[in-house]
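Below you will find the structure I want to go over with you.
Every protein chain of the complex appears in place save one, which is left out.
Moving on to chain A:
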Amino acid sequence: MTAMAEPEVGRARVRKEDERLIAGRTRWTDNITLPGMVHMALLRSPTAHARISAIDTSAAKEMPGVIAVYTGDDLDPGGEVGMPNAWPITPDQKTPRRPMLAQGTVNFAGEAVAAVIARSSAEAEDALAEIDVDYEDLPVVLGLDNAVADGAPLVHEDLGTNTSAEWIFDSAEAGSGGDVQQAISSSEVVVTRRFRQQRLVPAFMEPRSVVVDPTAPQLTMWSATQVPHILKTMVAMTLGLPEHQVRVIAPDVGGGFGGKLAVTPEECAAVVVAQKLGKPVKWTESRSETMVAAHHGRDQMQDITISASRDGTVTGLKVDLLADMGAYLGIVGGGVPVLGAFMFNAIYKIPAYRFSCTTVLTNTTLTDAYRGAGRPEATFGIERIMDELAAELGMDPMALREKNWIAHDEFPYTTVSTLTYDSGNYEAATAKAMQLFDYDGLRREQAERRERGDKVQLGIGISTFTEMCGLAPSRVLGSLDYGAGGWEHAAIRMLPTGKVEVVTGASPHGQGHETAWSQIVADQLGVGFDDIEILHGDTQSSHKGLDTYGSRSLTVGGIAVVKAAEKVIAKARTVAAHLMEAAEEDLEFADGTFTVRGTDTSTAIQDVALAVFAAHNLPDGVEPTLDSEAVFDPENFSFPHGTHLCATEVDTETGRVRLRSYVCVDDIGNVINPLIVEGQMHGGLAQGIAQALYEEAVYDEFGTLTSGTFADYLVPSAMDLPSFTTDRTETAATSNPLGVKGVGEAGTIASTPAVVNAVVDAVRHRGVQDIEMPLSPMRVWHAVHQGNAAAGTEGEAGGGLGSIDPAHGGAQ
């Protein structure tokens, strides 16, 4: 037996896809140009709620280069097409039809009303201004409490209510725990808080784009999407196309964060237009369109009550959510807050739990999955209320957590929300984090600064999070009425020259699948990293898949790759035994070579592949192929966890928050590529911190998005973030053969409450119990000086592109 080569798994390889992605020398949807291609531009509603009494497109049709102008009725005369909502959370959920282009009414500012098709994108955009739409204003429904108030005006008259659905989990009913009301009424300490999860914009780097080519019997659709496979099936179902005559390609895609987990009206309109014209059509949105028309995330009001005994033992948790869906339900829609239902109990042993969620329609852009989808909201809620409970009890917040969390020797552990956590070690991750952070030293400094009344106060924030990811066991999704399964597919093709093609149903849009999958296959088959190519994102080569979201690619799709590799080896073993005239059970396989045990006789898997290609000398009845495929359906989610510690300095004179240090020790099980993990953590932390401090989609009282550009929607840069200290513990997942857990959302889920807890901790002695996110300097300053958060009103000041008034001239 030869010595094992250094394993690929665990190596911090630079990603093989980086060079082309960073240099832009690759194919994005918008760089695709087809012969005879025409361009689509969309006129979007400036008003949030109105009846469309007339649309006059005649002048636009006369504009240079214009080929056609369509309204909603032109594309769908019967008013039958509606974008899919794949997760009706209750049987009686109210699901408004979302047309391709508005029909009858517009329900949010930014909804597409008409489409211009022209020879160039510039001509198409010029013609938009010539479309004349008469809007009759309807009352605008904004704000969760307003929307569910008695007598509130309705977003959709025909539904008779703004409540889409109400979903409840009660541990007493489920038999997984006690009655929460009883727990609360009999407990020594009860803390109640209302937390707001502000609305966020996914802010992926590449705007959405679609190209549709209808000029062959099989229609081809390129889209900047996370979900080419779902898109293919859904477009076929939504538009009544034969599914076998649709091919979807997601070429390189520049980020998604859930924002491209969608089947959009723009994509469907492009298909219908292309079919009408018989020409390829391209639509690429501007950033301004992304901001108003691509789905948003979060936007919840959380009413949380926690009860405990004086010694800090938590006795009950009650969560009532209002979740703003916007004007329509997206593909996951109400399922986003429902995912959070399983995560509010987090890492804690909570004996009684009740969760209710009311999904609400308003005249705003729809919300749907955004990095973490339901789990950041839940983690925020529980980690914030744990700090509030600690303050009420006068306990150290880490001591309170430790008293209530699941001990490492209690795994597997079935929680009050009925999930079974397979593995974890909260003690180990916490101990490492506390040491890296110098928790005790910072607490001492905090006390000193308070003592001397320093203008800059120090705060420490904790987030000991877990999450459920790796979506998902199909039968669990079925029990939640989700419209699809959660398996993933992979195929491995052994080429005659010994090279390997790996087909995956996961659909990367920046994660690094090509590198990670190559590392996995290199070890499994014993072939070189550079001899492996990963094929993805084209439903013609990757015919089967459920795509990338919910930190599922590795824990589901990566395992499918392993299963396919095992099948390749099994086939190769039969042939190798035949070639070496040995019994199969006498062969050992290591480092890409079959060896007859106890001899020097061996053959490499590449040689077996060539022999199979020739097929001159195969055992009787053996097919001449090593190619194999596998579909993996996990039996459980994966449950990464970690301890995140944040130290903030709060300038009490200005309200400015400075992140002084951020330490996270995450346990994501075994690691395929530490560099990719590091990248996921850094990006995730930046997004979670951004929710805490910077980002917010703001509507004015007319339903106009006032944070419609990056001048007003504040995405932080490296300049605004500290140097992160990241580390890991590795407790292997027991639910999959690689022992891996998801990492794509961990940083985002964990970091938001760590930051907010730290800021509140810094100024709690000034009477502050909460500050609404994002924690702008003004909100922090008002909180410090009034012991309470207060926000400013909207108005006009300098700065920001939205404030530029063209009537004043000026710009030079």
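What we mean here is this: a contact is a pair of C-beta atoms (placed from the backbone, for glycine too) under 8 Å apart; a residue touches a chain by one contact, two chains touch by 3 or more; residues count from 1.
Following the convention adopted for this analysis, contacts and distances are computed from a predicted model.
Among the names given as "ABC-type multidrug transport system, ATPase component", "Stage V sporulation protein AA", "Sugar ABC transporter permease" or "Xanthine dehydrogenase family protein subunit M", UniProt records the absent chain under the name "Xanthine dehydrogenase family protein subunit M".
Contact with the undisplayed chain is limited, among A:D137, A:E410 or A:E653, to A:E653. One of A:I22, A:A122, A:A174 or A:A570 touches the chain omitted from the figure, and that residue is A:A122. For chain A, the residues touching the chain absent from view are 121-122, 125-126, 129, 286-288, 653-656, 694, 698, 706-707, 709, 711-712, 714-717, 719-720, 776-778, 781-782, 791-801, 803-806, 808-812.
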